[in-house]
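So the structure is just underneath, and the comments pick up after that.
For this view, one protein chain was removed and the others were kept in their places.
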Amino acid sequence: MILTADLVIATAVAYVGLLFIIAYLGDRQTRTRTGGFLRSPFVYTLSISVYCTSWTFYGAVGTAARSGLEFLTIYLGPTIVFLGWWFILRRLVRISHDQRITSIADLLSSRFGKSSTLGVLITVLAVIAIAPYIALQLKAITSSIEAIAGSSEFGRGSLEGWDEVGLAFGVAAGMAIFTILFGTRNVDAKEQHHGVVAAIAFEAVVKLAALIAVGVFVVYMGGGMDSIFANAAAAGHEIHARDTFGDRWIAMTILAAAAVICLPRQFQVTVVENSDENHLRTASWAFPAYMLAMSLFTLPIALFGLSFMPEGSNPDMYVLTLPLAVGQDGLALFAFIGGFSSATSMIILESIALSIMVSNHIVVPVMLRLTSGTGIGDGQGVRRLILNARRISIILILFLGFGYFYLTRTSDALAPIGLISFTGVAQFLPAILASLFWRDASTKAAICAVLVGFVVWLWASFLPSFASSSPIVADIIANGPGGIGWLRPQELFGLNGLDPLTHAVFWSLFLNSTVLILGSLITNQSALEHVQAALFLNVFRRTRSEDSPIRGTATADDLFLVARRVLGHGRAVELFSEEAKLARMPWTTLEPSPAFIRRLERELAGSIGAASAHVMLSKVVSGDSVSLEEVMRMADETQQAIEYSQDLEKTSTELRATAEKLEEANRQLRKVDLQKDEFLSQVSHEVRTPMTAIRAFSEILLSESDLPRESREKFISTIHKESLRLTSLLDEILDLSALERGERAWENRPLDAEESLDQALRVCDALARQSKTKIVVESRAPSAYVKADPDRLSQVLINLITNAIKYNGAIAPEVTVRSRVRGKSYIIEVEDNGIGIAEDERGRIFDKFYRGRLGETGPYSGAGLGLPISREIIGRMDGKLDLVSSADEGACFRITLPLIAKPDAKAAQ
Amino acid sequence: MAIDVLIAEDEPSILEALDFVLKRAGWSISAVMDGEAVMDAVRREKPRVLVLDIMLPKRSGFEVLKQIRADKATSALPVLVLTAKGQQQDRRIAEELGADKFVTKPYSNADVVDAVRVLMGETGAVAAPPK
Partner (left out) sequence: MTVTRRKIIGASLFFTLFGAMAILPPLILLFRFDGLVFGVPVETVYLFALWIGLVVGAALFGVILPRDEPMPPQDKTRP
């Protein structure tokens, strides 16, 4: 098989025919609603891959050959954007869905008060900025055909006599026809590009397969990765040696990240054509993976080409010329189709996206201005006008691209041309970010900012690209306009030493953002801007808010007229009957509700853009926009709601902390409250028991007059005993409560604690003998001076020892008492050999009225105040009373008191 | 031998007073001082009425009451519950467990006697001592 230009052109036409079939089938599939797979996240991802154009397919190898790893920035930037899909892309998709946004111009126009000026501006600038990019594709296709034509003697075939320009013109014309047939059959930009998307997805597969096929072939020919790198290094082509990671690396990464959001076609496929927000989840990794696969063989191809191809061959065409050079015509043809795929998909989508912007933001508004409110052409007028406007725009766009190609045809490389476009569309980025995240960004500031950024771009980036074809431009670059040095396009304000691309990116984006921020700070927003800003910012918060300030007294007839003109008869009837069904009345007498007008506006916006739809409906509904007061009122309401929720968010952390504190305090309070209840009920119980006995016996004594004397005396003594018990209980309660309040009814004075211990042991002796308990005094400190009250200290010791005796429960009960001096502390321990205190009781043993298991059920039931009182007393002596783990099973209480110096004899008295 | 009233109460002085008052009313009395002993005494002495304190050592009055109601032989035994705390909650629990009457400490002797009499099925003053 001999490859000739005729053959490749025939193949290309056949390939286009195949695309048509795919697009047709795709459209039909969605129409019959069996097109499930066309709405899969993977088709969505593949359509996003239109990002990889012939710049990627051919140009990346060229960049790699010239500047090493630099080509990677074009893919790493978008990778970061897709990693962060949650923060930017998801918002864009949600907003565009809610507001039925049709293009990037529509997005900005809608956010900035439905400003038609901004829409026009963005559209015009986008068309200009994209021209170099279209030129790049034309150049790539032309060069690839030329490369094949030049590869053999008879290669030119019927191209004989055509030069490069003629060929490019032919390609542009062919593309224009193809795109018009493809993309302008329907009017609603929002809904009906499934066929195109299917074709684009198919092309994405073709170009990837072709590039990988060439890559694998090259690696095979070069003898593996390491030998390719080794040979290139030996020949002096070592990418490693180049200074790659400088300002240019940063600038290109930022540009690529901006471009994947701002390029009209990327916005179209990523945001407008998105049918399900969750597809972004898949695209967030699948699109970077796709770009990774596209870049995998770029370096080997470039390095192998550098060492294998003759000096002076165009590195941009290595993908094609390498297979040609070794006679692999089949592979070369496949590579050509791959490159053709990447170019056509870009041209088709870009010109569709741009043509929608042109018709919605320039043609329709002009038409509306030229006609009066009620005289908008005849029934089919608007639709036909829109379609024609789109067709003309496509032709215009392609031939702007051709024009740029013509003027700059002498420059060689593909990549720099693409970067000029990237820098141009990147000027939309500050406004887009502001629309997503900054409520106070104003329309005037946005317009100025985009304009300033664009002027800088025109001067510093666009203009210099004509230097090779125009001596005037070359002179301006060298000396500045009219010799004004600080206006030299690549050394603005005397800033030199930067790479020209970095220079342009820095000045344009810096001035752009500065104007946007300062401008927004010094201008005021209109009411409509306010509303729209709020809608954009709160896109994930609002449920169903008023998003159109159109209110009025239009009749259903008026509205129907408008709807029919824009949407077509069928869709209009559908809309209105639906509304009539909802309102349960014939639609001739329908009162259009604000919700319906809003819905209608969104429907119209899907066809003619938000700004035009708004103007159109405003005219019809009231012959005027809404009264200013009404708009202001709505704006205020929205404003208040927003501020309220923002305040909430701001203070939510604070609030949560406070709430936690409150909760904690509440828990404490509840606990204290419970404790109080328990205390009261305990006191009541403790008081009732002796009271019951006293009452019972008094009643007996009162009612029984014939009691024997001994019974009578016994009863009276019982009453007396119970009264004493009651008294001591009350004393204890008062004592404890005084102690707890921090009062101390005694004076601490220096004393020998050993003496108090002796005294306590003496007192307890009787009880011990009575209950057959052995008191073991293990070891004693010789003497220990502490500051305390002797009676109180004895009271505590007696309490501990009697507890140890009473609640012992062992068969051979034994209480061990020992005291010692440890450092500056004096320690007394009272330990018993009883059953001890269960683990779960240990924490509560010092609680008021808490009685251990034995205390509750044993023969001695105290009020359960002994231990808490003891602990309070020792605390007032600056000591501690603890329950410590004992060597045996029993309980062991330990008193620790601080030692003082032994006072002289007099003071001790 | 069957007795009239079994008293389960751990406070010696209260027990003494109850013993005196109920004997005076003409009934034969037996007493236990902790919760574990109640069941045995009920089975052995077959009292017509049980006077039960809630705050008993070893086994609480609630547990005892539950046990009595669970046992077929004793489930019909009329029980008068003495609550020291006099709290709604104790009363409610005792009621759920099947207590027949309540007296709250400190009570009047006459209340206890009346309550026991009602539980015995002897109403008012016409009741004659069973002996």
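Note that the chains take the letters A and B in the order they are written out, and that residue 1 is the start of every chain.
One rule holds for everything that comes next: contacts are C-beta pairs under 8 Å (C-beta built on N, C-alpha and C of every residue); 3 or more make two chains touch, one makes a residue touch a chain.
Values in this document were obtained by computation on a predicted structure and should not be read as measured data.
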item: Chains on display which the left-out chain touches in the complete complex; value: A
item: Contacting the left-out chain in the complete assembly, out of A:Gly246, A:Gly483, A:Pro594 or A:Gly843; value: A:Gly246
item: Sole contact to the chain not displayed, among A:Ser40, A:Ser275 or A:Asn538; value: A:Ser275
item: From A:Val8, A:Leu72 or A:Leu436, residue that would touch the chain that is not displayed; value: A:Leu72
item: Candidates A:Gly84, A:Gly166, A:Gly327 or A:Gly843 - the one touching the absent chain; value: A:Gly84
item: Interface with the undisplayed chain - residues on chain A; value: 69, 72, 76, 79-80, 82-84, 86-87, 94, 97-98, 191, 224-227, 229-230, 238-240, 244-246, 249-250, 253, 275-278, 281-282, 284-285, 288-289, 292, 296, 299, 540, 578, 599, 602-603
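Following the convention adopted for this analysis, only the chains that are shown with their structure count from here on.
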item: Chain centre separation (chain A, chain B; CA means) in Å; value: 72
item: In the complex, chain B residues that touch chain A; value: 10-11, 13-14, 16-18, 20-21, 24, 34, 55, 57-58, 84-87, 105-110
item: Residue ranges of chain A in contact with chain B within the complex; value: 681, 684-685, 688-689, 691-697, 699-700, 703-704, 718, 721-722, 856-858, 861
